[in-house]
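Apart from one protein chain that is not included, each protein chain of the complex appears where it belongs.
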Amino acid sequence: MRGFGDSRRPQGAWPPHPGPLPGGEREGPLTLTLSPGGRGTWVAALPLPLLTACSGPQSMLDPAGTQAGHIGTMWWILFATCAAVYGIVMLWLLWALARRHRWVEPRGVLPVEEGRDRGLTFWLSVWVGGTVVILCGLVTASYAVDKSLTHLANREELAVEVEGMQWWWRIRYPDDDPSRSIATANEIHLPAGAPVRLKLKAQDVIHSLWIPNLHGKMDLIPGRENELFLVAEREGTYRGQCAEFCGLQHAHMALTVVVESPEDFNAWKEAQLAPAPEPASDEQKRGKAVFLSSACSMCHGIRGTTASASVAPDLTHLASRPTIAAGTLPYNRGNLAAWIADPQRIKPGNHMPLVGVPPPDLQALVAYLDSLK
Amino acid sequence: MSKLQCCLLALLAVAYNILACAFPALAQDPAPPAKAIPAPAASPPDDGNWSMPAKNYASTRFSELDEINAGNVRDLQVSFTFSTGVVRGHEAAPLVVNGTMYVVTPYPNHLHALDLTKPGAPTKWTFEPKPAASAQGVACCDYVNRGPAFADGKIFITTLDAHTIAIDAETGQEVWRTKLGDINKGESMTMAPLVVKGKVLVGNSGGEFGVRGWVTALDAATGKIVWRAYSTGPDKDVLIGPDYQPFYDKEKGKDLGVSTWPPNAWEIGGGTMWGWISYDPELDLIYHGTGNPGPWNPEQRPGDNKWTGGIFARNPDTGQARWFYQVVPHDLYDYDGINELILVDLPWNGETRKALIRPERNGYLYVIDRRTGEVLAADPYFPVNSTSGVDLKTGQIQYNEDKHPRMGKVVRDICPTAPGAKDWNPSAFSPRTGIVYIPHNNLCMDWESVEANYIAGTPYVGANVKMYAGPGGHRGAFTAWDPVQRKKAWEIKEDLPLWSGALATAGDLVFYGTLDGWFKAVHAQTGELLWRFKTGSGIIGQPISYRGPDGRQYIAVLSGVGGWAGAIVAGDLDPHDASAAKGFVNAVSDLPRRTTKGGMLYVFALPSRS
Amino acid sequence: MERNFVRDVSHLPTHGHGPSNLTWWGTIGFILIEGFAFVLAGFTYLYLMMQFQHWPPGMPPPELLWGTLMTVLLVLSLAPNVWAKRMAEREDVPRSRIAVLVMLAIGVLTLVIRWFEFTVLNVLWDSNAYGSIIWTILGLHTLHLVTDVGDTAVLAVLILTKHGKDPRRLGDVTDNAMYWNFVVAAWVPIYALLYLLPRAV
Amino acid sequence: MSPKDSHPSDELRDGPGLNEDETCRRLERTWGTAPGLWGWLTTVDHKLIGRRYIVTGFVFFLLGGILALLMRLQLAQPEGTLVGPDRYNQIFSMHGTTMMFLFAVPIMEAMAVYLVPLMVGTRNIAFPRLNAFSYWVYLAGGIMLYVAFLLNTGPEAGWFSYVPLSGPEYSPGKRTDFWAQMITFTEVAALAVAVEVIVTVLKMRAPGMSLNRVPLFVWSMLVTSFMVVFAMPSIMLASSFLIMDRLIGTHFFNPAEGGDPLLWQHLFWFFGHPEVYIIFLPALGMVSSIVAAMARRPVFGHLPMVLALIATAFLGFGLWVHHMFATGLPRLGVSYFTAASMMIAIPSGIQIFCWIATLWDGQPQWRTPLLFVVGFVVIFVLGGLTGVMLASVPFDQQVHDTYFVVAHFHYVLIGGAVFPLFGAFYFWFPKITGRMLSERLGRWNFGLFFVGFNVAFFPMHLLGMVGMPRRVYTYPAELGWAGMNLTATIGALMIAAGVALFIVNVLVSLRGGRIAGPNPWGAGTLEWATSSPPPSYNFAHIPVVEGLEPLWDSRGRLPVVHGLRVEEREVLLTTVVDAHPDLREPSPRPTIWPLLSALAITVLFIGSIFTPSAVVWGSIPLAVGLIGWFWPKRSRTPTEPVVES
Partner (left out) sequence: MFSRCRPAASVLALCVLLLAACEREERAYRGEPVGEVKPGAIVQGTLYAGEPSPPPPQRREYEGNAYHISEGKRLFEWFNCSGCHAHGGGDIGPPLMDDTWIYGGELENIAATIVEGRPNGMPSFRSKIPDQQVWQLAAYVRSMQRAVRKDVAPGRDDHMSASPGEQSQPVQEAKPGGGTPPSSQGTGQ
């Protein structure tokens, strides 16, 4: 098994990336986030061997944010309770089967005499009473955890608009000064420790934003606006994915969440504000011309050029993003070229058509796009 | 009252008038006039010509001729007609200069000179500018042209493919031609130029194509660009400099044309200038509006979107802005700010204010101090529900949260509509009554914002719109508004939206036309219908009045349905689609049954006494 | 297996009235199903109402005349309907025949009125969600009218021919009368929803 | 009451006056199904219809299983290329749809159609023609869906077809229309059977079978049928709205015009959650039957069991919102549904307790049906506990729509319904066919199924928690899901082997299985009181019930009533609560009209996918069919005219 089976892997391990990621490949401490319930001790105490496979860039068992931490606590409460109940039931079942079992043909029927079931009836009442008590406990715990998920909501420091499209994510950072608002695609950068409000909407079908390491999922529903409130605490790179079936390429609708220090975050934001750099080399210049004169500019925009289309991801800072095609491929020049050359083979049914850029033009185009840091 | 008393009173009145003209101070100080008067410097006495579509720099569209009056107008009859040979929407005003009438047609923008001295007004010459045919694809609302302008022996016209052309008024020869915009970006030109101090002022159209709006001054003699002021972008492009002194704080700040937009959105942000310009020679300021921001979908352009949807006062020589007032910051409903600006001096709280009157798209009639840009009044002349009023302290319009457009959600019953309570079709102002005569719509709409995708040369709108009759069930109205009393004097309900201009005359008459082809004269005081005539096609043109070479008074108007309101007829649109013509088709789906295409000049006069 | 005869049932009758019949229970079953469908459609109506600022959105509510006429007619039809049921239970064949014919005539009349009702809704089903739900609810109810009128027509043919002598036909008349009661009972809240509620909010 | 009813005619009647062989011969002539195709098409015998219902349902189970295997093979490795996204989407939608609508509900109702009349001791189900009709409609719906699927027109929006994805704009073509219409088919069939079962249970029980003596399986089917009556109208409305949105431009789910996508979810889950219990409650009844027979004692706590069934049914309607915790509904509202969802664990807990208590107190025999019951308890309790977890809003927000949920509901549905169903197959197969299934193959069958099931579905819990969403046709290699997915695929193959073994067992046993005799398990309920397979008339004499387990109570001498006619189809009606004999009701004869009506309604439904006017012209043949169906016929003996219903 490849990947993040080992929880000590660097947090920037996903996606595989040739160069350093914006978030930096930090060796994050294993459980930086301690939820009030002391999840860390739970982890240590539970001898479940499978747990080693539980951390990772898209795992609810490896919380990196306050909310995911609380939910993690809830999980361990539920797990412990249910495991205990299950154990009791199974033991009793074993006993019942072993007690007077027979391997033979039936002989006669046990008569039910008056009063014979009285003892069982008593235990049934105990059983029901126990069930009620346990359930009341769980309901209370669930309600408490649910409340704790939003208790920081009035301390919002950052609002991010997330719009689900078939099959990518449009991310906007609105600002009171509209000229400082930025738009990107398939990546969310968050400052560590800051309370963030994600505003979720969709224009086409229902999607669901799920970043397990930070929070549970919330649907993006056409005609409605939902909110998800979270605090990311541990720096690192996480993965989120659409969790509501949304059509052909539901499987390839992922996004990268980079949690970084406030300084790094601000630097990233400043970089995003700049329009696309002018092409430096002749090849890049030609690539820009190819972009503007071909089908690319019908859907994609690059700020600073005349291409301002907006039905597909904005490419102004394409080369700074960790993935292309909504988490389908890690970003690098080779993948980019392969993607442009035949997007329908990599992600069949997605809305990027086979444009058929001739090979020399393709090289130039990729060179230009690769300059859009 | 005896006859003698009458004569005495009349004499006194004449004397007072003479005194008032000779010594303005005398007239003002003791008792300000009870009604508004046109800005004196901008409205010279009528010479019987009609040399600019708005009649004068004050944009009064008032003729001092009174041969035709309320008493005899019922005898008015056709004097002659002229077929323009084009059957698109005729929004232009004919010009009459020294015995020649100049008529500019919609695309292909032919300019006809008619010799009024001869019976039947034969054609003197025709100028064909041959604009690019593909320009038809970037004309949002029919291939209209709003008229020529005359100055210094030249006729100036704009063409649909964004050229401005000067033609010798006598010979019909082209003097110069300047390309001002690129149709491949969606830029076109439809407005009537205004010539001020030897400069031809023009602006571009194409707010629905994501163009960047501007107003430009060309040297009337050579056609060279003297200055160009954009409606979006950094201050140096907008020509905002040290002279800029807006009244309200919200208009102050550096490079607001950049910072009130999302990054780079101002480059495709609209704010075109395709309507009317007025000029006050006394203050030496031109006044013009700026169009709607692009796209219509407001969610794609958070911020105030300066300098769209507002009014600029500029120095005509340098283009430097003096003041600006944003009527609709962050415009939500395509409330283009390009309507006419009537310059009047009017009594206000005991003093006389130099003001401009603007019946705005958003349903308010603004009275603004034209020296400073202070809003004196903004009163609804239409049952507005998209906004709840204008805060006169801050100048801020109060949007109604209930009617805020949302992506993917139809917001119902927004009044007024995208074409506004009143669109470009200009009002008239009569100094005799002190009343503004406003031909306008009575429509409401359903609106849904959708994602607009910018592709240069194609529309950039992002809204589905469906219009229908507003409160009362009628779709148009002709309103007489007293700007001093701040109330309606009277109103005529019209079944169809009104898309023609208005004309007021000293004969106490007001003329306007309807979409189904009626040309009407009503009494300026009461609104009583005195005369009407059915023309061959719907009227969306601007009526004028002139004194012919024979000394008689004539009324002229172009008939030819079209424009945004009449696109269903001019463009053969299909009424099954409620969103056709950006929703207007739904409001006038009965129009094809009530009128047909046409392109005809009608000139009326009283029967000759001979 | 040995048998142990404990009871003779040969004296039992072969048909009964009301709840002792299978058909009665079957009819009740389908009334439950359809009644619950009406309830859910009503909830949908209220749910959609919450999505709108104005209800109806931008058009006048359905005109009262035909709907009210329908309500009056349906409520009044309960009288002959109950009479029909009573006659059938008394096994009074001639009067049952008259009653069935009267109910058939009323049924046809309701269909005519329903036609006019559809013409004054002031909205089409494809205009907006409001139009969709009122057309659907009215259509659902019309479906019940149509099936019941069809049912009554077949019953009329049966009862007017030699089949009419069969006491089971009279049992069918009572079941049919019960179903008509349901159709009327379903209509009254629908009338309130479609015609009165939009005027009240 | 007319006088002639009170005086019995001179016809032949069962009872002491008639020779037993002669009784059976005449009853067979009256009740038997004609041989040949015509008989097959016209029969109204609940056993024949129930049998073909069961077989059809099982065939759909196999088809759904094959689709599941395809999915597992596609997901066995990352970036699999066995099928593309379009096919995969159709496959999982077909899988869910088949299993829920064409297998689970119908087969439970099929078992009821077969067993309920036998267990309540009557000769046929109520409304037997409606019964035939419902089978034909169900068959037509299933065939339609599969033909469409094979023609690349299978549903593609999942078995719950969320709008707008399944709406007119995002689901082009006719794929979703066929799906929505299939809903209509199955709901017509299910509602018809529900009414039949309710009426059969309430009115046709054997004399003496008062409500407190009704077997638990019959109770469960009665409760289930009531749930069907209240749940199905919701999906009927929803699928009608959907198809109207798609075909005639209504706006129920168009947010721009005042509709709401969440309206679909409310309506769907208001049906969809009870649907789970509709599948699961009959299985509880089967488990109770098996447990009682295998433990050699009546089920402990009959009354608590019945109350638990009813409580489950009521609660089942109150927790649909727990499928919508991630839709952003108001927080306080959803907390109520957390509580309601958890509370449903109480009746389930009671039932589990009662079964184990019965086994504990009885003498359980290790026969295959019991194995499946044990498998049921082991699996279902785990699924139930994960269900309790899912009721917690915060936890559900994490695992909703992930493989955790996939694991959960397979534990609940396969554990809670399929394992009991296989147990029931082993248990009642002798009754239906007269031959026993092989115990040896049965143990292998169980072993493979049980182990395979856990290998396939247990890892999915973890997969969901480490991030794997549902309904993805592939996944990237970097996320480390490959190992667990491969394990799951191996488990799926084991299940397939187990099911294959079952089929072998059936085929072998049909020919060479041990002859069962009337009551091979020594069980106590009435279906075992007649021969295996039962005769067309079920019982030569209607039994009289004196206890919960009549065969055990009567110690071999079953009391019966006599006096029903043998030359006419006649059933005995009893009163609702106490089951006193009330009426001798004529029962309809075979007829072709239900089949013709079903064909007519099929044409109507399918035609309406292509043109709304089909609803109008399609209703003409339907009306003809129905009139033919209900047109009264004179009976062969003129004294007592018969109604056909």
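We call the chains A, B, C and D, going by the order they appear; numbering starts again at 1 in every chain.
Convention: contacts are C-beta pairs under 8 Å (C-beta built on N, C-alpha and C of every residue); 3 or more make two chains touch, one makes a residue touch a chain.
Predicted model only: the values in this text are computed from it and were never measured.
Chemist: Need the list of shown chains touched by the one chain that isn't shown.
Modeler: Per the contact definition above, the missing chain touches A, B, C, D.
Chemist: Among the options A:125, A:281 or A:344, which residue touches the chain absent from this view?
Modeler: A:344
Chemist: Quick one: which of D:168, D:301, D:491 or D:543 touches the chain that's been left out?
Modeler: Counting the whole complex, the residue in contact with the absent chain is D:168.
Chemist: So which of B:425, B:453, B:500 or B:553 would be touching the chain we can't see?
Modeler: B:453
Chemist: Touching the hidden chain in the complete assembly: which of B:82, B:107, B:176 or B:348 does that?
Modeler: B:107
Chemist: If the missing chain were put back, which residues of chain C would it touch?
Modeler: Considering the whole complex, chain C reaches the absent chain at 126-128.
Chemist: Taking the full complex into account, what residues of chain A touch the chain not shown?
Modeler: With respect to the unshown chain, the touching residues of chain A are 222, 293-295, 297-299, 311, 342, 344-345, 348-351, 353-357.
Chemist: Under the stated touch rule, tell me which residues of chain D contact the chain that is not displayed.
Modeler: With respect to the unshown chain, the touching residues of chain D are 86, 147-148, 151-153, 164, 167-170, 172-175, 245-249, 251, 253-257, 596, 599-600, 602-603, 606-607, 610-611, 620-621, 624-625, 628.
Operating definition for what follows: only the chains that are shown with their structure count from here on.
Chemist: On a C-alpha centroid basis, what's the spacing between chain A and chain B, in Å?
Modeler: From the centre of chain A to the centre of chain B is 55 Å.
Chemist: Could you list the positions in chain D whose residues touch two or more of the other chains?
Modeler: Within chain D, the residues that touch at least two other chains are 255-258, 260.
Chemist: At least two partner chains per residue is the criterion; list those residues in chain B.
Modeler: Residues 408-410 of chain B touch two or more partner chains.
Chemist: Which residues, counting only chain A, touch chain D once they are in their complex?
Modeler: 1-5, 14-16, 50, 53-54, 56-61, 68, 70-71, 74-75, 78-79, 82, 85-86, 89-90, 92-93, 95-97, 99-106, 108-112, 116-117, 120-121, 123-124, 127-128, 131-132, 135, 138-139, 141-143, 145-146, 149-150, 166, 200, 204-206, 208, 210, 212, 215-219, 221-224, 226-227, 239, 241-251, 327-328, 348-349
Chemist: Could you please specify the touching residues of chain C with respect to chain D in the complex?
Modeler: The contact residues of chain C facing chain D are 1-16, 19-23, 25-26, 29-30, 32-34, 36-37, 40-41, 44, 47-48, 51-52, 57, 91, 125-133, 135-136, 150, 154, 158, 163, 166-169, 171-172.
Chemist: Enumerate the contact residues on chain D facing chain C in the complex.
Modeler: For chain D paired with chain C, touching residues are 1-2, 5-6, 8, 13, 15-16, 20, 126-127, 130, 191, 194-195, 198-199, 202-203, 207, 229-230, 232-234, 236-237, 240-241, 244-245, 248-252, 254, 257-260, 263, 266-267, 270, 518, 529, 540-542, 544, 554, 556-564, 570, 572-573, 575-576, 581-586, 623, 627, 630, 632, 640-641, 643, 645.
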